[in-house]
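The complex is shown incomplete by one protein chain, all other protein chains being positioned as in the whole.
As written, the chain order gives the labels A and B, with residue 1 at the start of each chain.
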Amino acid sequence: MTERITEVAVGATRTEGGTRTRSYRIGGASALPGMGDAGSRPLVALEICDDPALWPAVVLEEVGDLAGDLAGWARAAEEWWNADLVRLVLTSTRRRGFDDPAAAGRAVEEVLAATGLPLVVEGSADPALDTEVFRRCGEAGEGERLLLGTAEAERYRSVAAAALAYGHAVVAQTPIDINLAKQLNILLRETGVSHDRIVIDPYTGALGYGFEYSYSVMERVRTAALAGDADLAMPMISAAQDSLTVKEVREAPDEERAGTAVEWEFYAAFAAAVAGAGIVCVRHPRTVGVLKEAVADLWEGAGWP
Amino acid sequence: LVDARPLDVPVSPSVRKYALTLAPPTLDDPSADLARLLEGVEHSGGPAATKIYAPLEMLRKIPVVLRHGRWRCTATVALVPGGYRLINVEEGETRARLYGAAVDLGTTTVVAYLWDLAGGRVLSTASNYNRQISCGEDILSRVNYAKKNGTGHLQELAAVSINTALTAAADAAGIDLEDIYEVTVAGNTVMTHLLLGIDPAYMIAEPYVPVVRRTFTTTAQRLGLAVAPTAGVFTFPAVSNFIGGDIVADILTSGMADQDEVSLLIDIGTNFEAVLGGRDWMLACAGAAGPALEGGEVLFGMRANPGAIERVRIDEATLEPAFETINRVPPVGICGSGLIDLLAGLIRACVIDRTGQIDTGIDHPRIRMGRHFPEYVVAWEEESGAGKDIVITGHDIRNLIMSKAAVLAACITLMDAAGIGHDDLANVFFSGAFGNYIEKENAVTIGLIPEVPLERVKNLGNGAITGANQALVSRERRKALDRIARTVTYIELNADPGFMDRYTQSCFLPHTDLALFPTVQRMLEECRLRKRWGQWQA
């Protein structure tokens, strides 16, 4: 295992041309966690959204009226729940008939103003909207080194264009398939997005609903990269988006629902970190603390005395 | 289809005629007619009398022929598994009238070559449709037909199809069908089973088991072939349910089984077969490529008929295409070789990315949004014979890429199994109609076949008929067949967990692992840099 994973800059402080209170360089591993130098410690991102109608009920119960107050939610992510990053999911763009890209740009500005944390943005998923939505998001975050998502094999040109124009990195997502992941990275490279601007999202199925396929793809991507495949030597991001709508959480007894939600996210996100993910994203605020603690413990593992 | 390679094999047919002048029996030498005849054969250089089996029909014929011909006759003796067989005896001297036929029993068409076995030369050829089409377009539907209605009708149709070709060839050569004493038939496993009237049903269900794989010899009479009733009909051996006698014939024709180096042989149709190996070992596999490579499932795709665009070049700067159609008439569609040229041209001109998606960001009249998919206009309505623009759509390109991916993934599966790299391939043989017309450099550019120096890519033409010819005219070549069929190890792609990975990796132009196509990769890099340099200047 000789090669090293490319480092990707996320977030820009004042001195780096942005307004973040901290910035990170994810990646840099030359081994899998527990097997050598696993690079920078995985970051825990808390996901918030600009239209809570489609957000899991168990999270809305927890955050209460913050759900309607994007700035407040973002600030709480930093001050109450101590997340490393905020991931802003623009669920408004997923509504049928959405046609207000400017609103997407404003949401990005609002969150950037509310918190000092570096920002991951999950934009629209509709070719008709993408160009405008990603341009607006890219523009609103210019200089902040956002992590802009999501590029997919069928629609990567708009995200790539916005990232190139405004100096952001790109989240490249493929459906649980190491070969498709490599292909998308080649496509992005051939449209001008350099290796140090790509973060691989191998798509994470929820625990018990295909998670093991995602876990193995992450291990395969990392071992292939460490064995010399430069088109896979990028940091990875993992977000098991369906974790909180699975049956086990929905049908948990009231007093256990929040606990089950946290555990369902924790086991998947921690396993993703063990498989090499550089950023793990969760939606339930109480998962952030236990996850950061576990990741810190994992990273300080010294091996034999 | 009819294009067989010239035979560079010594002519030593398995059936021979011996002109005899026998001493009539006397009281001192009252040996039986048969013994007398067979010893006559032995003394004129034929096999030992004791080794020649004479069927009952011959015994009934011998006494009259010998006496009526006043003890001057011609015996026809065939080499058959396990010895020799007397298959005819005629009055007088008829050595010149010794003919044989080689048949390619294809799923869609039947091809026949008529040979003068005495003179060792081709007299005529003929080809016609396989009448079994009335019972089903492809193998699967015919096997299902046999399940419902038994094999009788299909067996007849196979015999009728062969007879039609033999009759046409015989008429053209002005010879009598009765003087054809041997027929060699190369056909896939299902076709061979149906010709022999054997039920093929168990071959298409797990564990995919054929009834017979070895060479099989029977008489023409039993199969209803309109040649000499006692003539031998020799069917090619198969390797498995999907690697049949036609592929064994391809292997024979290619000569790969006689070489130490490793060669790759590919036969592309809606289904494809691939064989890798040499003298010591051979691996084979088969799969479904889908019809796209032959124009199926492609909006303007068509078979190689008049008006089909068969050659295309795209100017990388102007993106303007230059094409040639079959018979040089206005274009009405695009055939397989044209589609491959188009794919190679579009990727070189950076109109499509490596997954085949058309870059609709390019501002060019030929690149536009069609009804459902983006498309590239190959021929404008005014210049086309179809009364509308001839285009290739993003969907067409996706289907083409998935078809070529299945073929390339199969080749890589064999090469990985044997630990063989693309530099180790001494030859890449193309067999089947499709392989003949495609442009080799473009086949490598899109990653239909592994990257090898172009001089190593060779066309076998119709390998099946050439193999059948060789087996007809040369005893040694025929003997090699069973050894070939036995040496080939069949790999069932669906049972190979790694296939899906290789398939997905091959769904990319030319392939996801750029190191497998070094020269194509360099070429595409140059195209991209030229393109970016061009845009930078514009």
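Convention: a contact is a pair of C-beta atoms (placed from the backbone, for glycine too) under 8 Å apart; a residue touches a chain by one contact, two chains touch by 3 or more.
FYI, contacts and distances are computed from a predicted model.
Set against the options "Acetyl-CoA decarbonylase/synthase complex subunit gamma", "Swiveling domain associated with predicted aconitase", "S-adenosylmethionine-dependent methyltransferase" or "Phosphomevalonate dehydratase large subunit", the UniProt name belonging to the omitted chain is "Acetyl-CoA decarbonylase/synthase complex subunit gamma". Hidden chain, full complex: it touches shown chains A, B.
If you put the missing chain back, the residues of chain B touching it would be 280-281, 283, 288, 417-419, 486-491, 494, 497. Remark: the residues of chain A touching the chain excluded from display are 32-35, 205, 207-213, 215-216, 219-220, 223, 242, 245-248, 250, 252, 256, 259-260, 262-264, 266-268, 270-271, 274, 290, 293-294, 297-305.
By our rule, only the chains that are shown with their structure count from here on.
Chain A and chain B, compared by their mean Cα positions, are separated by 53 Å. Within the complex formed with chain A, the residues of chain B that make contact are 353-355, 357, 359, 361, 501, 504-505, 507-508, 512, 514, 528. Against chain B, the residues of chain A that register as touching in their complex are 153-154, 157, 177-180, 182-183, 186-187, 190.
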